[in-house]
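A single protein chain has been removed from this complex, and every other one stays in its place.
For clarity, chains are labelled A, B and C in written order, and residue numbers in each chain start from 1.
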Amino acid sequence: MIIVMAPGHTPEERARVEETIRSHGYRVVPIVGELRTVIAAVGDGDKDVLYQCESFPGVESAMRVLTPYKFVAKVPGRLRTVINVANTVIGEGTLRVIAGPCSVETEEGYLRIAKAVKEAGADLLRGGAFKPRTSPYSFQGLGEEGLRILARVGKELGLGVVTEVMSRDTVELVASYADILQIGARNMHNFALLKEVGRCEKPVFLKRGIAATIEEFLMAAEYIVSAGNPNVILCERGIRTFETATRFTLDINAVAVLKKRSHLPVFVDPSHATGHWELVAPAAKAAVAAGADGLMIEVHDDPASAVSDGIQSLLPHRFAALMHELRGKESAG
Amino acid sequence: MIIVMAPGHTPEERARVEETIRSHGYRVVPIVGELRTVIAAVGDGDKDVLYQCESFPGVESAMRVLTPYKFVAKVPGRLRTVINVANTVIGEGTLRVIAGPCSVETEEGYLRIAKAVKEAGADLLRGGAFKPRTSPYSFQGLGEEGLRILARVGKELGLGVVTEVMSRDTVELVASYADILQIGARNMHNFALLKEVGRCEKPVFLKRGIAATIEEFLMAAEYIVSAGNPNVILCERGIRTFETATRFTLDINAVAVLKKRSHLPVFVDPSHATGHWELVAPAAKAAVAAGADGLMIEVHDDPASAVSDGIQSLLPHRFAALMHELRGKESAG
Amino acid sequence: MIIVMAPGHTPEERARVEETIRSHGYRVVPIVGELRTVIAAVGDGDKDVLYQCESFPGVESAMRVLTPYKFVAKVPGRLRTVINVANTVIGEGTLRVIAGPCSVETEEGYLRIAKAVKEAGADLLRGGAFKPRTSPYSFQGLGEEGLRILARVGKELGLGVVTEVMSRDTVELVASYADILQIGARNMHNFALLKEVGRCEKPVFLKRGIAATIEEFLMAAEYIVSAGNPNVILCERGIRTFETATRFTLDINAVAVLKKRSHLPVFVDPSHATGHWELVAPAAKAAVAAGADGLMIEVHDDPASAVSDGIQSLLPHRFAALMHELRGKESAG
Partner (left out) sequence: MIIVMAPGHTPEERARVEETIRSHGYRVVPIVGELRTVIAAVGDGDKDVLYQCESFPGVESAMRVLTPYKFVAKVPGRLRTVINVANTVIGEGTLRVIAGPCSVETEEGYLRIAKAVKEAGADLLRGGAFKPRTSPYSFQGLGEEGLRILARVGKELGLGVVTEVMSRDTVELVASYADILQIGARNMHNFALLKEVGRCEKPVFLKRGIAATIEEFLMAAEYIVSAGNPNVILCERGIRTFETATRFTLDINAVAVLKKRSHLPVFVDPSHATGHWELVAPAAKAAVAAGADGLMIEVHDDPASAVSDGIQSLLPHRFAALMHELRGKESAG
């Protein structure tokens, strides 16, 4: 932690800062410049407590030197995380694609779409049983019946299933059916839920909150890993900006930044990040070009009748064409 | 719902849109202009399902005419919501102030601060027992012991207490101690939690999510009210923008917009909305001038030692001075 | 400047950083901690050049200690800037109000509105002769004829006039008619224009760019002051955020931050910051409560026929009522 003293501060004000630093067990290193005096707090441990100094009289600002996450940070010599789940290896260099409808609506419908995405080359199935919806008047998901359908279809087709868990008290239930637990963007800061999936043995697919910085996103992952679950997949799914032509703004820069700062695998969800099926293919190709380890894509064979997110769902034949293009580039690249 | 057809659309494309509208029970009103053809869907009920038309070939865009919330909307002739809680009336024209430390740390310390804010004129006490923290390494709150302290101190001083509930399965527990249940900004989109507090009899203090639009904020309130709990207090607490000089950007415009669109009381939290104690007083005065029904303010008598949010906490004497100024204006105004 | 070395950096990488610092004439102060090594560059002068170190191998980040502005910074012992213009004193504690229509349309109409705002207590007149418009098909202003009308009406009523200048080559022309030169939000980063008004003798009313940070806003003012013109008035007029319920988001926090960091007077434009006349009064009152030195408000007596910004213009009687309320508070406060 670096504390910058304000011009004109008094010796007492400086002494108080230095005393506070020492009282927390850190060493004080003052640097007296022509225009500013800076006090560095040196020592091992979390110095965030020293942020409080910023409110002291005579202090201009406080700046953090260390990143606040530890377990999820990429460090020299440490290998990247590779996750083995449902006969699929995530994070070792091959593009992985999770596909399926936004919500599980009926078993027949879900099986039909699942078969289509499997044939097109998807590695894992997605489908929501518990749905977070902005409106209380929208379809809220089939609940446990949806989980049963997911599990049966996954087993029949030999594909692992990914589904969202929305509250701490349903983690066990969802984990008993799903291969990967998804934490949605709206719950990225639901710390009670993060800690609970951190105690779970299933891998976690963690979506970035729409207003979360990359650092906060990594801190959410740190919650899970520090609670005991090392298998976290990060997913960029668009952030909220002033632009209204698309539903969200895909932060494509985040892919490379996350891979630089963390050893966890990084996915992109081009369906939510664009909000419109015509934009899904360009966004998916961009994500792969930027270095993503995988994609999560919404597919529906009757988008106009889908109970949720039909606008952003690809028809199966369009998904197949996209997969063909992506896999072709992979083998060529 | 208004569907705008793209230039050059085919008769078949238009027919499909009209058929979809009719199949959902709405009337079709086509408006053929020189440059665009527009199809209006007319009828009572939620037409959001028609948004799907936006993905149809030949369609340029779909625009909603109705607001998506019903219970929380201000309608001509309906009175504003007034909430009676713990001998305090919220929303009838008198400024109400909720004050106290960010977290309950010890009973002795909490009582001392609570006495100070009561003396300064606070109407209700705040204090966190379950704390949402960005870092898993930060203090997470005293839990039920914190609730017990809150309740004892509130009873001793004769003030109602407001505290945050973070997960669906602790609503009953928190409601057994608190007078008002707070939903934090990070949980504004935790729909499982919103529904649960909607089934509770205690008033709910709902903070706006840092990336939530005013419409989404009102939809979150709609979740609670439509589940059976009419006593919701809306709280603007700063949104996330590109500006980094302050922790958040206080959306002061939101106060008047919320009061125009909804009959619910509107509070402002100048502590979180600024993130620095020196900015709390100007922000608080601005909120009152803009028409807020109340304020939630963090107060601590030793900010440098506070386990959370010390930087943005007012010292008791500064809080008292602010209260003096606010109450003075009120009586003058 | 503080340079943070990455974990695992080599001695050569550190040597290169230190050498670079020294080669620019600064002193090197290394601080070796348990987890990070930090190199401080100490000395008088602009160290921004050292930012380049951030791209060096072995460097994790570079952090600035000094603020980049000098002339506009508030420093201990220096008085706040007070501007005397057209018999009005700006910045000495009395609320100043600039009012008038968005554009000058006709002399008769302008005179009528100007009389009304004068009667209501406005201190200065506003009115655009050169209009920045998002669409090339919108009214672009009367040009020099508009300036002539402005000057004549201002003289007749004995009020100073404020009008926008949009390009470097018209500064002299506009300055020959106006008492205060306005730089619009869209030109806050038009550095050629900033330098030109910096060489002018008339005070400058500088609006914050819609995506400008407070620091960038102060740097724009620094351009003007460092070019020789000390009389700059800062105007917060709303920033662009994700919220779409209002045209812009009034950054009310900015008022107190600007007054804390700079000695320049701070105004607020509640018309542009809200975009709707019903929201102007609450925003204006909030601005004054937050400490603004003045307001700029759009007034029109036939908003429905105004060629620009009618939606956000107050009718004269509503402006008069607002002025009455504002001046009343001032005398009471």
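To be clear about the criterion, contacts are C-beta pairs under 8 Å (C-beta built on N, C-alpha and C of every residue); 3 or more make two chains touch, one makes a residue touch a chain.
Bear in mind the structure is a predicted one, so any value in this text is a computation, not a measurement.
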- Just name the one of C:Arg36, C:Arg96, C:Arg240 or C:His272 that touches the chain not displayed here. C:Arg240
- Query: Out of C:Gly93, C:Pro136 or C:Gly158, which is the one that touches the chain we can't see?
  - Reply: C:Pro136
- Which of these touches the unseen chain: C:Ile2, C:Val104 or C:Ile210? C:Ile210
- Message: Using the touch definition from the top, which of C:Arg148, C:His276 or C:Arg327 touches the missing chain?
- Response: C:His276
- Query: Which positions on chain A touch the chain that was left off?
  - Reply: 211, 213-215, 239, 241-246, 249-257, 260, 273-274, 278-279, 282-283, 285-291, 329, 332-333
- Pick out the residues on chain C that sit against the missing chain. 20, 46, 48, 51-56, 68, 130, 132-138, 140, 166-170, 186-187, 189-193, 195, 209-211, 216, 219, 222-223, 226-227, 240, 276-277, 303-306, 310-313
- Positions on chain B where the hidden chain makes contact: 2, 4, 7-8, 29, 31-36, 38, 40, 42-44, 63, 65-66, 75-77, 240-242, 244
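One rule holds for everything that comes next: only the chains that are shown with their structure count from here on.
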- Message: Roughly how far is chain A from chain B, centre to centre by C-alpha average, rounded to an integer in Å?
- Response: 25
- Between chain A and chain C, what's the gap in Å when you average each chain's C-alpha atoms? 38
- Message: Residues of chain B that contact two or more other chains, please.
- Response: 211
